[in-house]
Each structure stands twice: as C-alpha cells, then as structure tokens.
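Only one protein chain is missing from this complex, and each of the others stays in its spot.
First chain written, first letter: the chains are A and B, and each begins at residue 1.
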Amino acid sequence: MRAKAGAFTIALIIGMLFMAWGPVSAQEDVVEIVFWHMEQPPHRVERIQQLIDEFNEAHPNIHVSQEPQNWAEIYAKAPAAVAAGNAPDLLFAIPDFTPIIRQVGAVQPVDDFVAEMDEAHGFFPSAVEPYTYDGHVWAVPLWNMAHSLWYHVDMFEEAGIEPPETWDEWLAAVEALTDEEAGVYGIGLPANRHLYTDQTVYDFMINAGAFELYNEDGTLRFDNPDTVEALDFYSQLYQYSPPDSPNWTWGEAEACFVSRTCAMILQFTVIKSYEDQGEGDPENLGVIPIPHAADLEESGTIAYPNAVMLLTDDPDKQEAAYEWLRFLLEPENYGRFLNMEPGLFLPVTEDGSEAESYWSDPLVVEYEAQIRVMLENSQNGMLFGFTGGNIFPSIAQISAQNLLAQTLQRVVIDGEAPADAVAWGQEQMIEAIEAAEE
Amino acid sequence: MTGVNFYRVRRTLGVWIPVIVLMFVVIAPFYWIFTGSIKAPQEIIQRVPTLFPQSFTLQHYDKLFSSSDFPQYLLNSTIVAALTMIVTLLLATPAAYSLYRLRFPGRDLIFKVILVTYAFPGILLLIPLYTMLTHIHLVDTLWALVIINVTFASPFAVWLMEAFFKAVPHELEEAAALDGADRATILARVMLPLIAPGLGSIAIYAFITSWTEYMFASVVIISDVNRTVPVGLAGIIGQYQVDWGLLLAGATITTLPVLMLFALVGRHFVEGLTAGAVK
Partner (left out) sequence: MRQTGKVKTMRTGWNSQALLGYLLVAPLLLWLAGTILYPLMAAINLSFQNVGIIGTGGQYIGLENYSKVLGSGKFWDAFKRSLVWVIGNGLFQTVAAFATALILKQRFSGRGIARVWVILSWIVPTVVVVIIWRWMLGTSGGIVNYLLVALGITPEPVAFFGSPNTAMISVMLINSWRWFPLMAVILLASMQNIPQELYEAAAVDGASPFQRFLNVTLPGLQPVLFVMGLVGTLWSFNVFDVIWLLTGGGPSSGTTTLPVYIYEMAFKKYRLSRAAAASVLVGLFLLLFAVLFIRFMAPKGEEEGE
C-alpha cells in the first residue's frame, strides 16, 4: 500500500513534468501573435474573435489569438508575466498602465507605425498625446471613452427642470428630483476606493478648473482652491446619492440609473444597459455635458484613450502584430471592432468616426443622437496627469492607489473639511511619486 | 392534554424555530440568486424587488452558454478539484496514519508544524510561487493550481483524519499482527475499511477547497481555456458595465455542480466526520 502510494506520487510528479512541456507548438512558418485585452465580457470576446478569425483566414502565415484578462488583476499579472517571460506580444493599455509596464522594461516604441496609421486614417491628437513622452510614442490608440451626464428625460419634465449647465442649476435639479420616500435619488455618485470614483472626482475637478495635477516643472498642484471647490461641491451632491454608493463600481451606478432609482449618473455610456435592462426608449434617455462651475465657460470631462502596447522585440512578430492592427484600424473593420460594446467605445480616427461599419450597428442607429453627444463631449476630454502636454509617468503611481477617490472618502465618509483632505491628498501623491523615483 | 400541548409548544419554539431560522440564513441568499437568474433583466434591478419572480426567462443562461466558455471553465474546475482531491488523499492519509498511529520522536512537533503552515499569508507566497511555477514551466497549466490547492487543503485534511485513526482500537491491529499479518496488510485490510468514511470526508473537503479558490487561479492562469469557474465568473462582471442577469446565471451555474455533488455525497461528508465517533 505504502509502496504503491509512493510509486503513484512519483509517477504523478513525472507526469506533471511532462505535462509542462506539452504545448510546445509546431509550424515554424506561421508567426504566432498573442494579445491580451481586458474586455472580458463574453460578447466582447466573441466580437473580437470574429475579427481574428477573418484576419487569420486572410493571412495564412500569421496566427493571432486573444487572451482576455481582467483589469482588476492585470496590474499584478502583467508585470509578473513580463518578468517571468510569459508576456503576450500585444497588451491593451490605458494611459496610466503604460508607465508601469515600461518600468518592467518591455514596451517597444511604436512611433513609425503610429505615424503610418495617422497618415492613413487620421488619429485624433488627443488620443495619441497621453502615450507620447520620453521621446517616443508607446502605444497605438484604439478607442476613446468619455463621461457624460445621463438623465431620465421624463423625470426632468415632470419636475419642470431644464438640463443643468452650471453647478448651481445642477444642485437645484438634484435636490428637486430626490424623493427619498419614494426611493428616488437625484443623483448617483460613487465614493468607493475605485477607479470609477477617481473618474467622477476628476470630472468635478475639470469642471472647477482644476484639471492640471502637475505644474510645468513636474511638481504637484493638486492642492489648490479649485480642487477644494470641486470636492466641496461633490460632497454637496453626494448627500443625495443612495446609501450604498460607498462601494459602487460602474455596474451599481448603471443599475441605479437604469432602474430609475437614480435620476442622473456620470458614466461613459448607459446605452446598452438602458436598452437591455431598462426601459429602452431612446426618446427618454437624456445625455448632456457635465455641468461646470460658474466661473468657467464650458464643460469638460474625463476621457480615456485606450491603446495597445507592443511588447515583443522579435521583428517578425512585430511586423505581424502591425499587420493585425492595420486590419483593425481599417474603416470597414474598425466600426465592428468598436461595436463589440455598442455605444461605449468611441472612434479615435477621422475616417473611423465616419465609418459605415460604426454607424450601422442597430443599437448605434437607435441611439445615434446620444452617441453624437458623447462624441462631442469627448472632444473636451482630459485625463489626470496627461494634460497640457506635460506628462509625468509618476501619475501611474498616483492613479494605481486611487488617491483622488481616497481624498474624496475623507470628505464624504469621514467628514473632513475639503481643504484638509486635499492637503492630505497632495502629501500622499508626493509620497507616491518619491516611491516611484526611488 | 395540556401537558402534551405544552410539550408541543416548547418543542416548536425550542427546535423548529431555530432550525427554520438557521436554514433560512443559509439558504435564502441562494433562493434570491436563483430566482434572480430567471427574471427578466428589468425585474432584476427593479427598485422594489419582487420576492417571487413575476417574469420567467432563460435568456441569461442562453447567453452564458452561447457566448462564454463556461462549460470549459466547469470542466477545468472539475479536473483541478478532482486531482487536488486525489493528491491530497495520497499525501494526507499516510501522514495522518503516521502521526496518529505510530510513535516516534518529533511526532507532535511535526503535527504542529503542519498546522502552522497556515500562518503564512497567501499573498506572501503568491509572487515567489509564481516565479517558481514559471521555472518549472507550470504557469498557465491546471497542474499549477493542483499544486497550490493541495498545499492549502492537506494540513487541515490531516487533522480531519485524527478522529478516525484514533477511533480504531489498537487491539484490532494487534490481533491482526498476532495472526501474522504484516503492517501493509494490516493497513489495507483492517485500517482502510475503518477509516473509509474519513477518507470520503477529506476527499470532499479537498474538492471544495479547490473548487472555491480564486486568488491564485486569477494570477497563475493566463489563457481562457485553462480558466476555472471563479475566475471566469469574475470576468463576467467586466469593466464599465455589468449584465446582472448574466452574472446571476453564472453564480447559479457555479453553485450547481457542487450542489449536485453534495446532494450525492453530502451525507457522507457530515456522517463521515461523525463516523469517527461511533466506535
């Protein structure tokens, strides 16, 4: 018995070692491209797979495959994979993520390719800018996302409210729409220590004029009266937000809006959920730019140009990867690519934003008016740490720790005065930057 | 008569109410998840929740199976859990026999050292383990998860065997020995049948430990074809948007296989644990 068990254990271990060598693949003439993205919901994966299949069909000597990952884990997983030599050839990115992977030393400059694509399709400069620093372009932009203020048209009409443009109007509208007896909240604002909260806080900062996090010399200017004003106003609106807002992510906010529990929310889009899980009436779905403080002329919003980084240093693989990206950015494919989540991902090329393949999606047709507004809002989009042409990669450390959200929590959860919280926030940011420079 | 009534009332209060409250606390959330998963999307997030579904749809399940690799995830989780179970049995049973039936210097210390392995935070082990698994080419394989899960399951499994081994009277072994049986025969013929219920319990324990593991699986597994159910399910939550119906269907489907397993062998888990008692 004991001998058997021992022999079995040994056999098992040997078996394991053999398993390890299993997937050593064959054909040498086919270039394998593995790319990781973080668009894990099944329907998005499915759409990308369709495009991959078409591409592989047309390119017998290239084989592209996708491995969907999760944003929540990728910050730990990607550097570990790079360090261990398990990195993919292409890896999707948001501006904050690129500096992290660059520090692991894996990101290849893509200046020439981006120039080529710019020539062919016309990149919006705001999409390339956040990936341009230290003398190179570090990723190929693929789509943009920007926040807007979403509201229920009929709720506004019943209360006799016009869509707000300034903060005073906004606060008045939120107050008027809140009816806690009936379980209706004027607005849903997150206070979680989460990227979503970072984003909404920055929406308020932009619209208070505090969009720059850095001075030109790279020192921080987070601690300024405009930021304080933004946080103060956030906390005023926050009183009208549902009690579970402290652990919200995007999904809860959307559910709150779509179920008509929240009259308004700030989100990239609500179209898909509104159509599938809500009333689905395009006439009743309002979308406007985020209101701004009285002393500003126009509204701004947070925008995330998403991109893809090239990690492989093998020239053959690089060329194959470029071929795949050329295919994706081709207007006839690009629209279908973006519409893996219709009404969420906005085009970043000129010919893409007019592409038939983009505008012909049934959901896009139905909500075209809303998407036009989203596109327009995205033109005034900015991203903290990537404004004014001065990009300091240390922003990655600041956003990884959700310091904007943490600062907000001190105000709305702990009841600290906004000015003190902002001063605390700046201290934390300085510490984070020092850590990055160590 | 009044005596009987009094007894009934007392019995109702003393036995049934606690039982009902207990089962409600454990089971009600699952009822809520399951009924949610067959509601129309609008009803799921409705402001005033409906205790009983007002609508019925299988669209969430349909979507789950048509557009995601859930069957693959289920298969992977089952493979990992089954292998974890086997390896745990192979490692823990001899160890438990040694620790609870034999006497040798350091025995007590070894038992305590095994339990104390739980002192080290999983997060602490995550990174070095990842590097180690890379060196032996096991990253992104199901074996990697088996290795990790066995580590987490076996110390406690050893201890779960204590009651069984201790319950077997030494006289039995000695009697067999007097009949001239060697130790291996004693183990196989005398010991094994007596501890079988215990083996069943630790097998189930190891299976469940593996089935529920999330943190390591989320980092060590890279490709979709090797993903386990908890990680696949977390993926459905997705960035920017949540399809609640799909999520609830996923949660239900994730629960279902262990539910079925438990319907079949659950009695043995609980009875197995208690069986050590019934000498």
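One rule holds in what follows: a contact is a pair of C-beta atoms (placed from the backbone, for glycine too) under 8 Å apart; a residue touches a chain by one contact, two chains touch by 3 or more.
Everything numeric in this text was worked out from a predicted model, so none of it was measured.
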Inset, instruction - Looking beyond the chains shown, say which of A:89, A:129, A:226 or A:252 touches the absent one. - result: A:252
Inset, instruction - Please pick, from A:244, A:295 or A:332, the residue that touches the omitted chain in the full complex. - result: A:244
Legend entry - Contact set of subunit B toward the excluded chain (per top definition): 14-16, 18-19, 22-23, 25-27, 29-30, 32-33, 36, 44-49, 51, 90-92, 94-95, 97-100, 102-105, 107, 110, 112-125, 127-129, 131-132, 147-148, 150-151, 154-156, 158-160, 163, 165-168, 170, 173-174, 177-178, 180, 183, 208, 211-215, 229-231, 233-234, 237, 244, 247-248, 251, 254-255, 258-259, 262, 266-267, 269-270, 273-274, 276-278
Legend entry - Missing-chain contacts mapped onto subunit A: 2, 6, 9, 75-76, 79-80, 82-84, 100, 103-105, 180, 183, 185, 191-194, 242-244, 246-247, 252, 255-256, 258-259, 261, 397, 400-402, 406, 409-410, 413-414, 432, 435-436, 438
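Criterion: only the chains that are shown with their structure count from here on.
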Legend entry - Geometric centre distance via CA averages, subunit B-subunit A, whole Å: 36
Legend entry - Touch list for subunit B against partner subunit A, complex: 41-42, 44-48, 63-64, 67-68, 87, 90-91, 93-94, 127, 130-131, 134, 136-141, 143, 147, 184, 187-188, 192, 218-219, 222-224, 231, 234-246
Legend entry - subunit B contact footprint on subunit A (complex, rising order): 1-3, 5, 8-9, 12, 16-17, 19-22, 38-46, 67-73, 76-77, 80-81, 83-86, 145, 183-184, 249-252, 254-255, 258-261, 267-269, 272-273, 276-279, 341, 344
